[in-house]
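With one protein chain withheld, the remaining protein chains of the complex are depicted in position.
Labels for the chains are A, B and C, by order of writing; each one numbers its residues from 1.
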Amino acid sequence: MEGPVFIENISDSFSVSSGITQVYHTRKSKFQTIHVVETIPWGKCLILDGHLQSSERDEFVYHENLVHPVLLSHPNPKTVFIGGGGEGSTLREILRHKTVEKVVMVDIDAECVDVSKKFLVHHHAGAYEDPRVHVIIDDAKAWLENNDEKFDIIVQDLCDPVDDTPSQLLYTQKYYETCKSRLNPGGSLVTQGGPAGVTSHSMVFTAIHCTLASVFPRVQSWKTAIPSYVDEWGWSIASTNADFDVANMSAAQIDKLIEERIKNGAEALKWYDGEIHSGMYKLPKNIRKTLEAEKRVITEDNLLFIP
Amino acid sequence: MEGPVFIENISDSFSVSSGITQVYHTRKSKFQTIHVVETIPWGKCLILDGHLQSSERDEFVYHENLVHPVLLSHPNPKTVFIGGGGEGSTLREILRHKTVEKVVMVDIDAECVDVSKKFLVHHHAGAYEDPRVHVIIDDAKAWLENNDEKFDIIVQDLCDPVDDTPSQLLYTQKYYETCKSRLNPGGSLVTQGGPAGVTSHSMVFTAIHCTLASVFPRVQSWKTAIPSYVDEWGWSIASTNADFDVANMSAAQIDKLIEERIKNGAEALKWYDGEIHSGMYKLPKNIRKTLEAEKRVITEDNLLFIP
Amino acid sequence: MEGPVFIENISDSFSVSSGITQVYHTRKSKFQTIHVVETIPWGKCLILDGHLQSSERDEFVYHENLVHPVLLSHPNPKTVFIGGGGEGSTLREILRHKTVEKVVMVDIDAECVDVSKKFLVHHHAGAYEDPRVHVIIDDAKAWLENNDEKFDIIVQDLCDPVDDTPSQLLYTQKYYETCKSRLNPGGSLVTQGGPAGVTSHSMVFTAIHCTLASVFPRVQSWKTAIPSYVDEWGWSIASTNADFDVANMSAAQIDKLIEERIKNGAEALKWYDGEIHSGMYKLPKNIRKTLEAEKRVITEDNLLFIP
Partner (left out) sequence: MEGPVFIENISDSFSVSSGITQVYHTRKSKFQTIHVVETIPWGKCLILDGHLQSSERDEFVYHENLVHPVLLSHPNPKTVFIGGGGEGSTLREILRHKTVEKVVMVDIDAECVDVSKKFLVHHHAGAYEDPRVHVIIDDAKAWLENNDEKFDIIVQDLCDPVDDTPSQLLYTQKYYETCKSRLNPGGSLVTQGGPAGVTSHSMVFTAIHCTLASVFPRVQSWKTAIPSYVDEWGWSIASTNADFDVANMSAAQIDKLIEERIKNGAEALKWYDGEIHSGMYKLPKNIRKTLEAEKRVITEDNLLFIP
């Protein structure tokens, strides 16, 4: 390669380089370094502290996974809390749900929200203008602790747990207990779970699952490849309902709910539908083994990070 | 990153760099540049013409996908032909099947086979010593055209179709017709199908499926993420049997066959089993749409390449 | 390194990467790919066909070497022709000379001139506004062949000779003959001579010297390190005067001429003065040996390129 590129260090010994044509924004905010760049392979990208968060070309995979299974598996989700989510794509997907009446999004970094509003129009698609949306600039943990408002759904749309970053305390047992106390009966929490590939799932994905399982009666996890993340990514849904079973909802059920609850029905979604839903909770043998053997519970005294 | 690394250009505008600690082999053979390097993230790797073919750390995912579904979905596979396969891992997996009596492997590059025997002991695990194995150094296409031996299974374990490489003619309609004529009744062909991620599947994966479908009565395709390939990878099984249906074999059926037919049963496999089998043929909506709309049939006059 | 960088491939097996914060311009003109980027180590840079031409931080070294020795060693330079020079820094340095009455600059790429005027204000420093300057968009070779105007000084401010680029014919014996015929009596030509370090001088530097010596009675060459070029760079002055001897002008002579002829005198220059002049024509032994043994004359039938 030659010319302008963006280098992301995935680990100490693995990096990826994408050709770029523009640097829209490059600045250290109060909390993180924010880059918005136009890449050749992935289109416009938001990059926080050097790690690609969202690419124009494949962010739909991440956001459809994060939002639709948790909302469609709830009987009637009216109120949603988003921890993080500054770029606005999570908002965009949530607002497709006709049942949703109110979304409270708490992101710590005003500059990240502003930069996203300005440059990531493809990503938020105007979601910030929707009257159901309430954006609060605060630490999600502090806000939940200081407010007793309850929600049907909590969506954790965060950076990965990395040492000395604001998100590190948002993957702990204590935080999940706070979340549980802020869910209405039958409510669910979904979190992104970090790298979940055959060689990366034991870094944090299985420990996040295990930590959720120490707080909630029911946790189900899955993974999906995100090309611009150069790995598979994990998600976990934790429910307050012990009989909750998103993984065994049938393709027909999901497709019916998409038509009923999502504005413009199946037309609105690019990646997710009943067919893929019916296969995506099946994990390969080696990941199932790690998940079954996992004992790590992440606590504030015993944090866990991506190395 | 700093120090010694291996850079792979995935495309003109996307590359990956892996830290290395050894260069075991670096030479241009008659057909391709062959590197064997010790990488930090992926262990020992075989790299042909700059593209990582097989990493010690995750090759099991590729080879279990390539070999076990096609063999277990055949009623009694005794004879197997491998096109390519020089590194020996495909041999290793095939030889686990107790039904298999003879494997003919035809690889064009003697140097690649020799280098693999010498350095990739983890990969072939001694498979070359098995008396069932017959290694022939030749072009797979030429050999099949010049020999009328028939097989129960044909395994296409090739480099991706890239312009001016020996494998470019091994993804064509004409080649698949030759293969079909060398299969015993009820026989199947499996091929690796190149990148099959949400943003890469239309390069060659869906066209390979479509080309197979122009020759065989039944084709079924799936994909799996391979971390060291930094993408999901595709496979297609083409059967001479119109009622063939690997995709709908149940988890229980697969697990029973693994116990019956594979030496040491489930113990022998790391990634594949009935559970993952029962989900892996479900493709996301956007890939299914491309596959359904695909009309490209690859012919010798109209070759298709990874750009 | 991580984040946005600019990668320049110096050769097939050597590249340099500079952190960047902005991409001001990135476009393929009719003749070349033009990048203007803000780099962290070198400030704002003009990059043509992937090769850094001029960096804000050290372009003064290149341009003071290119312009002042040739002008100060001429008794009274009034008219100057520039072949190439689009970025405007060569103009800037020439215009410091009070004797100069007219500068004709012929650059082939209007887009490069426009981009430079717009983004490289530091470089041209308003030189394009000077009434002595005449900018012509044309091939320097064609223009000189089609016009019989004569000059005191010809300055070759070109990209390196690279295959299939417009500058490849501007380093040939025939072109130098044309130049010689367009010089007034006693006139000199100066050209940049490409990489001239201890390991790179035999690529083109010594051959350019030898080619000039096949046309002009007197040629003197020197080299200077340019940090952003990651090598030493060469220059050659060819004079129509057999007694010409820039290399043996004394420090005192040079300093006196700087005060007399250059606007603001020594104040105006950052790198060049009598002291450095008095050492810079001394070449190390191995380069002198190559220069003495050099027999290559570059002709249109026998072009020479940087590999």
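The working rule: a residue touches a chain if its C-beta (ideal position, glycine included) is under 8 Å from a C-beta of that chain, and two chains touch if they have at least 3 such contacts.
None of these values were measured; they are calculated from a predicted model.
S.K.: Looking at C:22, C:253 or C:278, which makes contact with the chain not pictured?
M.R.: Of the candidates C:22, C:253 or C:278, C:278 is in touch with the missing chain.
S.K.: What residues on chain C make contact with the chain left out of this view?
M.R.: 1, 9, 11-19, 39-41, 57-58, 61, 197-200, 225, 227-228, 230-232, 269-273, 275-276, 278-286, 288
S.K.: Provide the residue numbers of chain B that touch the chain removed from this figure.
M.R.: So the residues of chain B touching the missing chain come out as 1-9, 15, 17, 20-23, 26, 33, 35, 37, 47, 50.
Just so it is clear, only the chains that are shown with their structure count from here on.
S.K.: Need the CA-centroid distance for the pair chain A / chain B, whole Å please.
M.R.: Chain A and chain B have C-alpha centres separated by 33 Å.
S.K.: Would you mind listing the residues of chain A that make contact with two or more other chains?
M.R.: Residues 1, 9, 15, 17.
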